[in-house]
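As structure tokens, the structure follows; a few thoughts come after it.
Of the protein chains in this complex, one is absent; all others appear in place.
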Amino acid sequence: MKKLFIENEIEYTGVQLSPHWIYKNYKIQGDAIVSFIGPVCVNLSEMVDIEDVINNEPIKSDKMVNFIIEVFDTNLREAIYRQRLFISIIKEVFETRGINLKRFGDDLYYDNRKLSVSIATKSTVSTLIHTALNIVSKGAPIPVSSFEDMGISDTTCIINEIMKKFCMEVSDIELARVKVRGV
Amino acid sequence: MKKLFIENEIEYTGVQLSPHWIYKNYKIQGDAIVSFIGPVCVNLSEMVDIEDVINNEPIKSDKMVNFIIEVFDTNLREAIYRQRLFISIIKEVFETRGINLKRFGDDLYYDNRKLSVSIATKSTVSTLIHTALNIVSKGAPIPVSSFEDMGISDTTCIINEIMKKFCMEVSDIELARVKVRGV
Amino acid sequence: MKKLFIENEIEYTGVQLSPHWIYKNYKIQGDAIVSFIGPVCVNLSEMVDIEDVINNEPIKSDKMVNFIIEVFDTNLREAIYRQRLFISIIKEVFETRGINLKRFGDDLYYDNRKLSVSIATKSTVSTLIHTALNIVSKGAPIPVSSFEDMGISDTTCIINEIMKKFCMEVSDIELARVKVRGV
Amino acid sequence: MKKLFIENEIEYTGVQLSPHWIYKNYKIQGDAIVSFIGPVCVNLSEMVDIEDVINNEPIKSDKMVNFIIEVFDTNLREAIYRQRLFISIIKEVFETRGINLKRFGDDLYYDNRKLSVSIATKSTVSTLIHTALNIVSKGAPIPVSSFEDMGISDTTCIINEIMKKFCMEVSDIELARVKVRGV
Amino acid sequence: MKKLFIENEIEYTGVQLSPHWIYKNYKIQGDAIVSFIGPVCVNLSEMVDIEDVINNEPIKSDKMVNFIIEVFDTNLREAIYRQRLFISIIKEVFETRGINLKRFGDDLYYDNRKLSVSIATKSTVSTLIHTALNIVSKGAPIPVSSFEDMGISDTTCIINEIMKKFCMEVSDIELARVKVRGV
Partner (left out) sequence: MKKLFIENEIEYTGVQLSPHWIYKNYKIQGDAIVSFIGPVCVNLSEMVDIEDVINNEPIKSDKMVNFIIEVFDTNLREAIYRQRLFISIIKEVFETRGINLKRFGDDLYYDNRKLSVSIATKSTVSTLIHTALNIVSKGAPIPVSSFEDMGISDTTCIINEIMKKFCMEVSDIELARVKVRGV
């Protein structure tokens, strides 16, 4: 699992959640997590969460940190477990700074307001996860919480910690997989 | 995912981590999580973690709460993700009581001492997880922490909360799996 | 496996055989069988059976009962076994009324004329089955048999029996899967 | 799918339901169905159906025709669908002789008495099905029906018809699998 | 694995590397290898190798023999192993004529110049391989080697040998798969 924080601002529109987007744009080949900051605006036509489409709930925010995780395996259930664990890791990184979040499935809450959006899906060749955290609280269709509310200013630092901890966890899982005998 | 707290004391020896142990003993058919309390003593010959066997580290404790999770699917990597998420859920249940644990992979720490043991493996027909938490700190080969140290007395209550939250998470993951379009 | 008989008349054109069509239109999340009555007209461009496309055999009928089965698993061979078993179940439901059909693969015959059309395919996230039975004998490109020929008037009743028996069989298969030891 | 009727009488004890039993004994390499006639006596220790073990229901009969099907794929759910379809095919073969059986899951009934036993399981390398039909009604722990009750004398003929129809169905499923476009 | 040499000249543009192209055009149902001769011109928009797209390296040649292999299984890694083995087989066929090629991954070299292009990919229902060998050295964007350079005139004969040896290897692999016990 390789990792990259992309310095440029990028607007997340949903097109980034497609196979090989990371490779085609950043030449990172294989399983990877990348992150970037920018406004988020996903129209219904681009959404992969059909529940949100049915409920007519597009995703919007003025400034979020976005994570894209691509793993070249096509087990969607495993990808959702990976997503939930990634959400837990984000929560744990905030804890090291004394900030307590609550996790409900793939959602994170700070001060009873939603901090995050997330989805996991699959393509013909891979599974893909998008998770984004509000940096500012403006622009969302519902009241949300954000890095701003928590008084976080070293955004890049926290993003890199999250990616590093996730990559270590994935490596550790691979080691765990090859050290047990069957029963 | 069905759940059961087994009232009887059972000594965990490793034989419980075998396919259909739950079904054969408690007539719960299919994916399930069960828990029971008892001493833990796993000899090297029964251990599935080859790393522990190599390092000659048997597992012993005078009193632990043991969880056995069996899922009738044979993807070991997914089972390890499930195990890690289960560990995160245990941590979250303790947080609701104001007790902060630290998670490193599949280990939980309280007050810098190890609270838990855990392993995930597979059989021909299923994957199996064993996770146990010390109720008392005696009997372990290394200094450990326990429910006793935390001042927890409603053990059964906390066990049921953990199992309930895990079952809800698994249901939620199944719903997430069937609501996204491919990309 | 959830089930629903859709009261509205719907023309089957092939677009119904697509992932999440059931969820998007009827809010049933996950594995499901739905049925509806209506004319059938599948143009070559919408057909998934390439053999029929090669042979230039579009599907047409004035009035059929259509079943759509979606299972969120991507094993096409298993889906075809499921389709054949579904066809057998339809045959068995007719037998309870003293009507004897003949099955050849995924086709049902009454009085030596074809009663049904059926296809099984897969998407990125699921497998899908379409099976339809003629309610009237008009509108088909070849001589066919129909509910009309058999003197069946309680169409809805028979449709619900078929769906119920299929759902029970699927549940029973899940139970069978988790009760056998490996050899 | 190759097929063979074994002329020698063989007592079915459960050891025949093991990987490569067909290959080791009859040099048929790969997916195959074989059949033989003989008494059936499966002790609890040899049974793969844990439900029967729990209920203390060993399998016994003085004379049955036994079918063993081995497919070198390890999807147990698919194997159970295959088993159910095989049971349907047996029923259909009897129908061509004017004998009507009832199917409930993997059981066949004639005259309201059980005609068959069947189980599907998996090994590390394959899935295996055992299905047996009573030739005589003696020796079973419950009242059963048999070929004798139906007045069938050309046992070998009917066995070969069943195997032939099953092999044709399997071939047809393979053809169906490779002729549909994804949706 | 069926095989066919297509007598007509066909320009390879990339559209041939799509599921059921063989079946739709040549009525060969199931796993197959076909070959044809013609110019090759794959525009960037049609290329499946994203590395080549990134490096802006379209594929062109005035005359190549093209092989298309479709296998109805969706394991891409296995398909790449199959591709590499196919390349090894081509090399071995040339050896029987005293011509020594060098293989680097999925590339073949003669006299230090590239003789071949190859790619393996997957669709929703199958994996697909395209491998092509230069018959003439003209038309390629880099210096290449060709049948012409080697003095080969019986092109059809060598193509058929390659396809025959590949089909035999695939059959042999299937036999190998079903004759080993698990460990």
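Chains: A, B, C, D and E, in written order; residue numbering restarts at 1 for each.
We adopt the following convention: contacts are C-beta pairs under 8 Å (C-beta built on N, C-alpha and C of every residue); 3 or more make two chains touch, one makes a residue touch a chain.
Since we're looking at a predicted model, the values are computed, not measured.
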- Touched by the hidden chain, restricted to displayed chains: A, B, D, E
- Message: Of the residues E:1, E:128 or E:144, I need the one that contacts the missing chain.
- Response: E:128
- Who touches the missing chain here, E:51, E:111 or E:154? E:51
- Message: Even though one chain is hidden, which residues of subunit D still touch it in the full complex?
- Response: 20, 23-24, 27, 29, 74, 124-125
- Message: Take the complete complex as the reference. Which residues in subunit B touch the chain that isn't displayed?
- Response: 50-51, 53-54, 74, 76, 122-124
- Name every residue on subunit A in touch with the hidden partner chain. 19-20, 23, 29-31, 72, 123-126, 174-175, 177-182
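As a working rule, only the chains that are shown with their structure count from here on.
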- Would you mind checking which chain's C-alpha centre is most distant from the centre of subunit C? B
- Could you pull out the chain whose C-alpha mean position is farthest off from that of subunit A? D
- Compute the rotation angle for the C-alpha superposition of subunit C onto subunit D, expressed as a multiple of 5 degrees. 180
- Could you check if the interface between copies subunit D and subunit E is built from the same residues on both sides, meaning over half shared, or from different ones? same
- How big is the gap, in whole Å, between where the Cα atoms of subunit A centre and where those of subunit C centre? 40
- Task: Mind pulling the residue numbers of subunit E that touch at least two other chains?
- Result: 20, 23, 29, 74, 123-125
- If every chain is a node and every touching pair an edge, decide which shape results: line, ring, star, complete or other. other
- Message: What's the complete list of touching chain pairs for this entry?
- Response: A-B, A-C, A-E, B-C, B-D, C-D, C-E, D-E
